[in-house]
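As you look at this complex, bear in mind that one protein chain is not there, while each of the others sits in place.
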Amino acid sequence: MPLVDTRTPDPKKLIPGATGDWEIVIGMEVHAQVLSESKLFSGASTQFGGEPNDNVSLVDAAMPGMLPVINVECVRQAVRTGLGLKAQINNRSVFDRKNYFYPDLPQGYQISQFQQPIVGEGTVIVSVGPDSKGQFEEVEVGVERLHLEQDAGKSLHDQHATMSFVDLNRSGVALMEIVSKPDMRSADEARAYLTKLRTILRYLGTCDGNMDEGSMRADVNVSVRRPGGEFGTRCEIKNVNSIRFVGQAIESEARRQIAIIEDGGTIDQETRLFDPAKGETRAMRSKEDAHDYRYFPDPDLLPLEFDDAFVAALREELPELPDDKRQRLMSEAGLSAYDASILVSEKSIADFFEQVAKGRDAKQAANWVINDLLGALNKSGKSIEETPVSADQLGAVLDLIREGTISGKIAKDLFEIVWNEGGDPRELVESRGLKQVTDTGAIEKAVDEVIAANPDKVAQAIAKPTLAGWFVGQVMRATGGKANPQAVNDLVKAKLGLE
Amino acid sequence: MTDLTELTIAEARDALKAKTFRASELTDAYLDAIEAANGALNAYVAVTADKAREMAAASDARLGQGEGGALEGIPLGVKDLFAVEGVRTQAASHILDGFKPRYESTVTANLWADGAVMLGKLNMDEFAMGSSNESSHDGPVVNPWRRTDSDVALVPGGSSGGSSAAVAARLCAGATATDTGGSIRQPAAFTGTVGIKPTYGRCSRWGIVAYASSLDQAGPIARDVRDAAILLTSMASSDPKDTTSVDRPVPDYEAAVGRSVKGLRIGIPREYRVEGMPAEIEALWQKGIATLREAGAEIVDVSLPHTKYALPAYYIVAPAEASSNLARYDGVRYGLRVPGKDIAEMYENTRAAGFGREVKRRIMIGTYVLSAGYYDAYYLQAQKVRTLIKRDFETVFADGVDALLTPTTPSAAFAIGDAKLAADPVAMYLQDVFTITVNLAGLPGIAVPAGLSGEGTPLGLQLIGRPFDEETLFATASVIEKSAGRFAPKRWW
Partner (left out) sequence: MSVDTATVRRVARLARIAVSEDEVATMQGELNAILGFVEQLGEVDVSGVEPMTSVTPMVMKKREDAVTDGHKAEDIVANAPATQEHFFMVPKVVE
């Protein structure tokens, strides 16, 4: 397909070389495992990490005479994903065979979609940043297509001196291959794209995005060129399995290519692997002879067709997606772009936030979730899924503040208690005596005592009313922070005759 | 008692119900016949005598209780292309050496569910590629028919040559077969038996070793039209495991046998009058036309203008699909493995040793026509021509034609090792000139014996029907059968 340049070179993103600046051009093919119980064309389980060849049907092992039957849920998942990528949904698509020999490809071909994929062009809005000023840059990355295909099995090379072991548990698991346009211009953008894509898939529930288990893998196409010039020859870095590695792989590959070109060499179009230990890419040793996949429509399968109603029903039940949610949090809840971005960055965080904010002050909820909860999680290296403070517990803390039962300061202490020890915040306030003192009699007594003990300060305060704050502080200290600050303030002013 | 192997399926079925003899006796009679004949004919590549006796005993138990399915106790042979659980399934290829599936094809499962008895696996052309059964790794099958005053060994046709020979020689009551370009109908014609390739999608392909997926269909070879109808009723089903199998009820095909053909419009395609067609084939065809006319059918001349492109289209589409379907034979999960210094060499050595010449030839052609730069000119063009071929038939059927009558083959059975055919693959491919259009268009076609050649060997006529109208084919074929009589080879083995 013809490559179209959608970007104007950005000086910030250029890489200086010995002979001038270079621009990196990046496109990505992401393989995302479809969330489904069973495989794309067989009834075997998709469960990760089974015993060797246990989640394998006769179809997956390509026994003679076996035939594929498509799993309709995988079709739905692909359509949902297409809708989430604001992409063209093709009511008619075709499964093709991609023919090549490999021991973990039992059929001798992969069933994939070549000329007529289920999903056509779409877009992903990527937020890159924040930079040193806390600013985000929005970049639009085009999606070329999304198609359904089978995963291959797995070869293990270190079990035996002269033999590789083949396990077909993954063979036939449904993948969505999401092909981007060559629209990215830096490792940061590529990382942000992959992060955003994963977020969208998780919101949709179409892929768990678990890169450790290989549920998402990226093939990264990297080339370099003079800023705004002709596209250079690209190399494909296969199967990069973490977002961090994607960034490293791009940077090292770009440096490698620049060095070659600046030395007067040319780039060979080739497939490379990223070695995380060395932080470098290397050419694959099993240099397959010129790829000639001999695609043709799979004669065991009819064209995949569905009507508009099928798509409409899926559109109807589509969850709110991160971009929409972010927009809503800004316009309805009045959150800042920064706060909203952080809250929608992961579906689980957004869900947590929305549960806390439900029926409460959204800004306050956002502050607590971002500063206190995410801060604490970050410090302890925990994910939101592992949070010791539930949304209900945090919500209760916020309620206690709103009711005036505790002060903001006590709330921080209470949060820490709940974080460390758990428990119902309301009961903790009772049992630990954290309740704010609103009894004016008790506060008055404390005010009187402070005034009586500090006649010199009284005189000063009468001359300079801002010093009343000192009295408030003293009273708060005397009451262990439990006095209602507003009540203290009012009483101090009244007693000092400042109003 | 008369030789039980002389009974048709219908006759044996009725006699078993009437308890005239037991299923075990019938099975033993066939096992004895196989024992006596297989050395000379090589129709069976595996005889499952123990399994046959067990199944027959079970049939006797059911029959004894007044129970039993439509084929209870009927001994059948199974083409080696069908997976039968625990029994060698090799597609007559070296590359599947020792392969014993842990599963059962849908078609054979249907037969066993109806009470049929499995006698063994039948020889065939390797991976169903051939028209003479000479490409089998298990050696050629010898046609039980001989020319008058000759003991030249003749081919039984292919690829279902073991099936046709076994049925003709009374080594089974009926047999399963498959047809990708004529592999049921041509061997039926060469052995004086009846064979029907049903509409694509009528029989499940699940568990049948694939040759060319978009053309492969299973069907029976039987001694007469009624038996073919009985067998197809049992073999056909709609199968959730085969996406290309149709969801429509299976009619009782036997009920159509003997139905009147009065008022049917039978088309005679003028393009089937090919250059160099022997006069006796033409005469046989005319005789068939006359028979149907006498029975009250209306005979109309029709045109199928793209007929001459069917063979070339087939020899692109079928090898292309085969090259991909046969990629799984790589020495990793089953069958033959020939070591090499690395995995690529292991593949190459295994496939070089495991596939025979014809199979390699078709894999090579298929690989070539799909390869970069050639796809559009060959494969895509062939699939478009296929659309036109199908459209030819649709036009004729839309004009009110109910079925077409043609010869089945351009000649009678030829000699094993025919030098001219062996030297020229295209000449061999021409064997399927009348049958291949039917596969390309997905239509049903039946071959019915219609007479003998000047040399005393069988010749057949073919009827081609509308999609899923196998019943009209059975009705019409039985009219021809009634007029031409039944044919059996003289026993020489």
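For the reader, a short list of remarks on this structure follows.
By written order: A and B. Residues from 1 in each chain.
Quick note on the criterion: a contact is a pair of C-beta atoms (placed from the backbone, for glycine too) under 8 Å apart; a residue touches a chain by one contact, two chains touch by 3 or more.
These figures come from a predicted structure and were not determined experimentally.
Judged over the whole assembly, touch between the missing chain and the shown ones holds for A, B.
When you scan B:F127, B:W145, B:Y211 or B:F355 for touch with the missing chain, the hit is B:F355.
The omitted chain makes contact with just one of the residues A:I243, A:L273 or A:L467: A:L273. In the complete complex, the hidden chain is touched by one of B:Y44, B:W145 or B:Y334, namely B:Y334.
Considering the complete assembly, subunit B touches the hidden chain via residues 98-102, 199-201, 214, 240, 243-244, 246-247, 306, 308-309, 311-313, 315-316, 323, 327, 330-337, 339-349, 351-352, 355, 360-361, 363-365, 367-368, 371, 374, 377-378, 380-388, 390, 424-426, 429, 440-442, 467. Subunit A meets the missing chain through residues 36-38, 42-45, 51-59, 61, 69-75, 94, 101, 103, 155-157, 159-160, 162-168, 273, 284-286, 289, 292, 294, 297, 301-305.
In this text, only the chains that are shown with their structure count from here on.
Subunit A and subunit B have CA centres that are 58 Å apart.
For subunit A in complex with subunit B, the residues that touch the partner chain are 58, 61-70, 97, 99, 101, 103, 106-109, 164, 166, 292, 294-296, 299-302. Within the complex, the subunit B residues that touch subunit A are 82-83, 89, 91, 96, 99, 101-103, 105, 205-210, 212-214, 240-244, 320-321, 323-324, 326-328, 330, 332-334, 343-344, 347, 367, 370-372, 375, 379.
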